[in-house]
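Structure record follows, encoded as structure tokens.
Every protein chain but one is kept in place in this view of the complex.
Letters A and B mark the chains as written, and numbering starts fresh at 1 in each.
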């Protein structure tokens, strides 16, 4: 058995993001406004600007790159949980350029939506809280197995 | 508060697409047949042929490219809502080639399934209708914030 009860689905939100919105900030604000503490998320659309990066597992910091060009959001998947008591999105994005080549990474604040559509599934049940994790240098949920 | 009520999950469909099917057409037909007006979708599989593209945000038209080669559907995410009164899929796809390189874009009609599996979540609640949007040249839902 898992050491804690599972979640159940609460509200489903199917939403258009406003033109010009920052995807990360918009989602954090939306969840705060709607009191969504835990969620699963999938977003598609297009951006005029986007900031993605990867986590250097050895140096333990993020490398960011901002693409100031039109790109398709092919997939922007992840979740929302609590960090410092507030809803905190964790999203990974695949972005397509005009040659249909794909670039991807951890999504940071610093994007500008051209058009986008989000599916946010609220998860009811135990809260998930991000706490510093010594083994990775990230802020992670406590491991069910721990 | 959001200006309209959220959705709730209706039926979940976990389906195999027939060999030779066109992903976009198959999904539109399935939703029409099952009276699914609003849904969230994720598909994985492989195609013998696929048509993807991107939306030129300045010229305001789609550029399409058809790949006549075997590719993996790594992710094909999006939604179904109403356009002209009928269920209309909006899907973005990441496709993998034989070198494991990834190509991606907006999925158009014009694909041929080798094998594929879809998860379609029916969303019950307010209808989402695609209407012309002057700011982007696309057909979008009315913005919750508008």
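Simple rule for what comes next: contacts are C-beta pairs under 8 Å (C-beta built on N, C-alpha and C of every residue); 3 or more make two chains touch, one makes a residue touch a chain.
This structure is a prediction, so every number in the text was calculated from the model and none was measured.
Among A:9, A:82 or A:98, only A:9 touches the chain that is left out of the view. Annotation for subunit A: contacts to the undisplayed chain at residues 1-2, 6-9, 38, 40, 42, 52-58, 63, 65, 75, 77-79, 81, 90-94, 102-106, 121, 123, 125, 128, 133, 135-136, 138, 140-146. Contact between subunit B and the absent chain runs through residues 9, 11-16, 18-19, 30, 33-34, 42, 44, 46, 48, 70, 72-75, 77, 94, 96-98, 100-102, 114-115, 117, 119, 121-122.
Rule of thumb we're sticking to: only the chains that are shown with their structure count from here on.
When the CA atoms of subunit A are superposed on subunit B, the rotation angle comes to 120 degrees (nearest 5).
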